[in-house]
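Missing here is one protein chain; the remaining ones are kept as they sit in the complex.
Let's turn to chain A:
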């Protein structure tokens, strides 16, 4: 179902589109990014360099890109979704190819002012392409095996390529994001039940097989699982990150130790304190109140995405908005679960807060798509 099929009373045009942006989301994202600047300033020991200032510049650029993308009519985005997906898969292939012929472990392509990770880009293009696919496919056929197999393949290709990098975090986000979109589009419950059941069975089998002749995974992989379940069993080795991270969080208490007073981060006990583990610094310095506030900001962004999606009668736009909300959710949910010891340590940054150019710009681009859907929604 597409935009043109509706009777459109008025379509914002020109610069006046800016007035129709989903401003609450813009404000919320700016607030979250500001929390990030604050924390990056703190973990640098009270300095704009080396993290806070570049991060601000990137945010400014990202914000500009977001609004620019928001100006693009959403139907145009739908029409290029396939091409965008194809390009990002080609880029993944390119990285894979060059990676194996002498570019070392590079996972990015230098685009001048920043390094672009194709795997980051794939997170949006996959959502776009799947939304376009479900916009196109007949609603009645949606749960037929053939029409389910197609999106599964669409998801599987980039997942396979990112796993080869290896980038488990991104692969997981792609699987959950893609699967989530299929769920939203209305694919029958039974498929999901089967997948969840199969996964549970597999996990059960893996654990059952431990120490037997038909053991399914290697011993060291079991030890990794052990460390995840009980980090204290290896506090200086693999469990170090998670143990220190929990100590930082916990020692924050209700109100935290005060801005720039966090000993865990300041004394380098925290690993990756400016990237994946930045939330622990926040929680250490601002306590439970600080942590729950940031979580609330994230939830509010989600709420606005869901509201925007539900109010959008265009199927592509609605799916796209929900998909982007879901991706955003997956980012912060996985990251926070990880630092709080609820999930294994996989490299997923805290959206808009962690230092890192690619992730932030790609996220803002994604919100540009969401804004475009919002601006050009049928009225």
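Throughout what follows, a contact is a pair of C-beta atoms (placed from the backbone, for glycine too) under 8 Å apart; a residue touches a chain by one contact, two chains touch by 3 or more; residues count from 1.
Definition applied: contacts and distances are computed from a predicted model.
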Per UniProt, what's the omitted chain called: "RNA polymerase sigma factor", "BFD-like [2Fe-2S] binding protein", "Transcriptional regulator, GntR family" or "Peptidoglycan glycosyltransferase"?
-> "Peptidoglycan glycosyltransferase"
Considering the whole complex, which of A:44, A:319 or A:373 touches the chain not shown?
-> A:319
So which of A:36, A:151 or A:252 would be touching the chain we can't see?
-> A:252
Which one touches the absent chain: A:118, A:151 or A:180?
-> A:180
With the missing chain put back, which residues of chain A would touch it? List them for me.
-> 1, 5, 138-140, 180, 183-186, 244, 246-254, 263-264, 267-269, 283, 287-288, 291-292, 295, 298-299, 302-303, 306, 309-310, 313, 315, 318-319, 322, 325-326, 329, 333, 336-337, 340, 342
